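The other protein chains are all here in position, but one chain of the complex has been omitted.
First chain written, first letter: the chains are A, B and C, and each begins at residue 1.
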Amino acid sequence: MTDFFKNIPQIKYEGENSTNEFAFRHYDPEEIILGKRMEDHLRFAVAYWHSFAWPGGDPFGGQTFDRPWFGDTMALAKLKADVAFEMFDILGAPFYAFHDADARPEGATFAESLRNLEEIVDYLGEKQATHKAKLLWGTANMFSHKRWMSGAATNPDPEVYAYAAATVKSCMDATHKLGGANYVLWGGREGYETLLNTDLKAERAHAGRFLQSVVEYKYKIGFKGAILIEPKPQEPSKHQYDYDVATVYGFLKDFGLEKEVQTNIEQGHAILAGHSFEHEIATAAALGIFGSIDMNRNDYQSGWDTDQFPNNHAEKAVAFYEILRAGGYTTGGTNFDAKVRRQSLDPEDLILAHVGGMDTCARALKAAAYLLEDDTMEAARRARYAGWEKDGAKAMLTQPLEVIAEAVIANNINPQPRSGRQERLENLWNHYI
Amino acid sequence: MTDFFKNIPQIKYEGENSTNEFAFRHYDPEEIILGKRMEDHLRFAVAYWHSFAWPGGDPFGGQTFDRPWFGDTMALAKLKADVAFEMFDILGAPFYAFHDADARPEGATFAESLRNLEEIVDYLGEKQATHKAKLLWGTANMFSHKRWMSGAATNPDPEVYAYAAATVKSCMDATHKLGGANYVLWGGREGYETLLNTDLKAERAHAGRFLQSVVEYKYKIGFKGAILIEPKPQEPSKHQYDYDVATVYGFLKDFGLEKEVQTNIEQGHAILAGHSFEHEIATAAALGIFGSIDMNRNDYQSGWDTDQFPNNHAEKAVAFYEILRAGGYTTGGTNFDAKVRRQSLDPEDLILAHVGGMDTCARALKAAAYLLEDDTMEAARRARYAGWEKDGAKAMLTQPLEVIAEAVIANNINPQPRSGRQERLENLWNHYI
Amino acid sequence: MTDFFKNIPQIKYEGENSTNEFAFRHYDPEEIILGKRMEDHLRFAVAYWHSFAWPGGDPFGGQTFDRPWFGDTMALAKLKADVAFEMFDILGAPFYAFHDADARPEGATFAESLRNLEEIVDYLGEKQATHKAKLLWGTANMFSHKRWMSGAATNPDPEVYAYAAATVKSCMDATHKLGGANYVLWGGREGYETLLNTDLKAERAHAGRFLQSVVEYKYKIGFKGAILIEPKPQEPSKHQYDYDVATVYGFLKDFGLEKEVQTNIEQGHAILAGHSFEHEIATAAALGIFGSIDMNRNDYQSGWDTDQFPNNHAEKAVAFYEILRAGGYTTGGTNFDAKVRRQSLDPEDLILAHVGGMDTCARALKAAAYLLEDDTMEAARRARYAGWEKDGAKAMLTQPLEVIAEAVIANNINPQPRSGRQERLENLWNHYI
Partner (left out) sequence: MTDFFKNIPQIKYEGENSTNEFAFRHYDPEEIILGKRMEDHLRFAVAYWHSFAWPGGDPFGGQTFDRPWFGDTMALAKLKADVAFEMFDILGAPFYAFHDADARPEGATFAESLRNLEEIVDYLGEKQATHKAKLLWGTANMFSHKRWMSGAATNPDPEVYAYAAATVKSCMDATHKLGGANYVLWGGREGYETLLNTDLKAERAHAGRFLQSVVEYKYKIGFKGAILIEPKPQEPSKHQYDYDVATVYGFLKDFGLEKEVQTNIEQGHAILAGHSFEHEIATAAALGIFGSIDMNRNDYQSGWDTDQFPNNHAEKAVAFYEILRAGGYTTGGTNFDAKVRRQSLDPEDLILAHVGGMDTCARALKAAAYLLEDDTMEAARRARYAGWEKDGAKAMLTQPLEVIAEAVIANNINPQPRSGRQERLENLWNHYI
């Protein structure tokens, strides 16, 4: 045991009236919601990068966190893993997620980086064997090192494409070895800074082929998890190709991958793309590509990704409602892609941020589940579209325009508006929050 | 002749040094650019709605314009057409564009509205026969009347779908009769106000079927023009399904329409979706769905669609450069979907706004053409991607991940970053503006 | 009694477990919060314009609402007042607010408009005498008629300044006669569309003088209420001079009015200005110019003012917390500057939107009050600044730079960062929501 979290107890569920900061008031892993344990609904994961690899810098300032594991040696990488699993234990988190670069020191060559990764993967595997937390997903960091500055699979330089292929292979191997439930691709540099030097069509073709080869490799190694694309419209690039869920869908269709790849949706990215979180989830569900979520919140007044811990359960309830409507997660989960503010220096801050986030999600899930079970909301929705259940309406969807037009004239059809009842439905919603 | 534009002369090209407000200084229809007359490159169109149907209202204020043709009679509709063609003549505009509701009075029934439309279409046909302006595109206004408040093809009420089908048929007939070069669909109410009462999946299915039937009807009547979707992310709806070019592409793929339907791209809509205008054009070109443009500008500090006349040729040059790279328009054109400010009350304002817009586009086109012909910019782009021309690089696009990974290790590939030279390319750009 | 709201009962408090749509579940006017009746804390007002004067139009569509009182006669204006007071009664609303143009038909001349206003003010006075609702504030609509298109007090045309002066006088008289608690000025056209035709300095000087004369007139007639400026950054104008609270403060200081005029703060306007609602309230409180609020919510993904009814009590609790910290309202109140969506056609929608909004605010107020009473949050805040209570620190605020600098060197001062504990405080917050 390290002493980083010394004096911090394991977090237990104590109920709504608890005033203990170091307790859950809403997240009871064992509570049965819609026939399933809450833990199995929410499938919380801790993100290695924000909690253990980020030094607290921002574009205008440097490191604020003092962490005993900061540095570039394998010994420090193992210390980091030790502390990480201590935090997973304290939180009772069933999952975690990581990039290669979060967990292993960068080597002087690809081969050395790979050896470092393999060594730390073995170490993480040992940790998993003796702790509760499993791997929700692995991924490759192909955006921080300067070799990626102009893209990974979409780089103008084919050597970078090659390096990316080797990197993703190594991270898929690592994820497979650790029994990961998913493999995620986020393309922060798969985009452009200026159209003036960019061949959009070529870059898209390379990205499509790259993703096909990822799917092929999945089958080759027998990886059973899902492949997930994480949309983001911009930042760090001016424009990123995986702009939002609908854009990703068109891309998948183009390369024949819409049955093979799903999406990992993040609230902050949705907002940057001009969408609500629930919109992105509902769209992915409608298109059959909903996979998992990166849970956080964005500051609505800031124009960049703030990756804050969620703290408004009323807002999150709408998101969980769409997840439940979509049938809940299969391989996916609720990954806290969230970081404590760079002023939140203390080990307690790391723990309590997650406690608050988990409680926020638990409240949201419970409200969403009650509402779905109650069915009043869904009954209102069905009623609004009930006209489409009639035979004449269904038939119309196979008729040509001129036949429908004749009927409009013959029957003097003159549709009358009906109330959309938005405020009533919002009130209904609030009955459950 | 009406006397609305009395004392306003026909606008002629007088060259850069002219100080005559009522002259073109850059737009010379006869000038040959890249082997084609400037008029044939730009294919300018005047929008009937903004210039002749809009009363000057905004969300906080009512009518400011006094126009002798405002009112709901057929006689006034014809007066409006008279004035419109007088304006087309003054500008020498080769095209115009209109919605049914811009041109004809609304009837008490669909049948009456249709008769009104047919009568005014005959009148417009007579006008076309004796004036220069032809129809760039026709379209249906399925957003202003209250029947459309919850959508047209995506309305929860099948009667509205029927009414929409009949309406689009009538507008396609009108466009066909007038020899229109395109038919456009803009879905301002095809979206939602709240997810709480919306069935995303059903609405999408209805929209897809509707568009298929539009394409079928095009072939049935022998309409040779293009069918164009005009993307917009929001406004008036909170979310619109045709969010941006990439979203439209996924939708078209889903319904097998990506070879049948192209896009009509508007700067203001691009900006609301978080894109530059040139991004949307370049994306459409890369996806093979570029059709036409709605030329205007948005105020970058306002969060809604301001539909202002373009006045920055340096900015528009980037857009025209992408259009020229895509091969220029085929059926498409440069439609001024722009309105004079509601404080610009005078007939002169209407004319001069178009003169300024046309000159801005002409300057932009000329700069873009010079730059493309010079090839320095394109040579730099090709050089950046030259590595992909090598056999090894091409072969890599067919290799599995593990083969590439082996090569990375075997050859100790360690890609070195190369300058993206953005500022140099921007300077080069400015040589031509 | 009209029959507009027939079958809708008076809304009563039934407690959290009520499933009656037509009941309050949180708003109990009589409940004592921090020693004051909840009704006296919240001071709810209904906005005449959104609920009774708005036809349901938006920039892309016309009227959707059928209201029996729509039209331009005095008889219809009185019918509107009848229905309005019926709604105030149903809701138990203690206040309402109105513009002149909401309540009276526009006349052909100023004198006729004035007579109309005086007649309807008498009618409203009779209504007030026999109903519960009183006037929270009156105001002048100086943005809808085309005479205001280029501003009211800031118009380039001095005749418009004169007309504005006469209009405000008439509305102050009306407000005074009706015993209004405040008089509000919102300058939707006090701004510009383009700097090219604008004299910023002159317009600012005219606005300042105008506001001084409003304050002078207040004293002349013995009006005891507060004069309030309502900030908004833009819409309808590209730029509005009363951009946000801090901007208004500078303006008031410049014209010696910072003790005479306070602010009426709206969530939607705060968001358009890039602020949170609570920021604007806290800033006004810190500057001594907090007056009242316009309660609504903006859609965070829409770039214009959506004026929706509030439905997220967790979000509003932060706002009410700042109001309570500032000592609560004196003359101010919670005015629902909110409109039902244009698809919410039914009389029930109008009522239920307000019920939901009032319950949302009541929950928010209760949470805020508990939190403030508990003092844990405030204790944490005081602790963070406790260093400033020491004599040395206080003294430093009177010392010159060079003296402080000497002490830094002499004492080798090397300040160590301390955690800001943001997530902990957010968790604490959520204990009470």
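In this section, a contact is a pair of C-beta atoms (placed from the backbone, for glycine too) under 8 Å apart; a residue touches a chain by one contact, two chains touch by 3 or more.
These figures come from a predicted structure and were not determined experimentally.
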| item | value |
| --- | --- |
| Neighbouring displayed chains - absent chain, whole complex | A, B, C |
| From B:2, B:73, B:109 or B:311, residue that would touch the chain that is not displayed | B:311 |
| Residue touching the undisplayed chain, where the options are C:98, C:143 or C:249 | C:249 |
| Which residue of C:43, C:279, C:316 or C:431 touches the chain not shown here | C:279 |
| Interface with the unshown chain - residue positions in chain B | 19, 21, 25, 64, 271, 274-276, 300-301, 309, 311-315, 340-341, 343-346, 348-349, 352-353, 355-356, 359-360, 417-424, 426-431, 433 |
| Residues belonging to chain A that touch the chain removed from view | 56, 58-64, 143-146, 148-150, 188-189, 193-194, 234-236, 238-239, 272, 299, 301-305, 341-343 |
| Residues from chain C at the interface with the omitted partner, ascending | 109-111, 114, 146-147, 149-150, 155-163, 165-166, 168-170, 172, 193-202, 204, 206, 209, 213-214, 216-217, 220, 233-234, 239, 243-244, 246-247, 249-251, 253-254, 272-276, 278-279, 282-283, 285-287, 318, 322, 377, 380-381, 384-385, 387-388, 390, 392-393, 396-397, 399-402, 404-405, 407-409, 412-418, 420-422, 425-426, 429 |
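We take it that only the chains that are shown with their structure count from here on.
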| item | value |
| --- | --- |
| Most widely separated chain from chain B, with each centre as the mean of CA atoms | C |
| Chain A and chain B: spacing of chain centres that average the CA atoms, whole Å | 36 |
| Junction residues of chain C, two or more chains touched | 64, 301, 341, 343 |
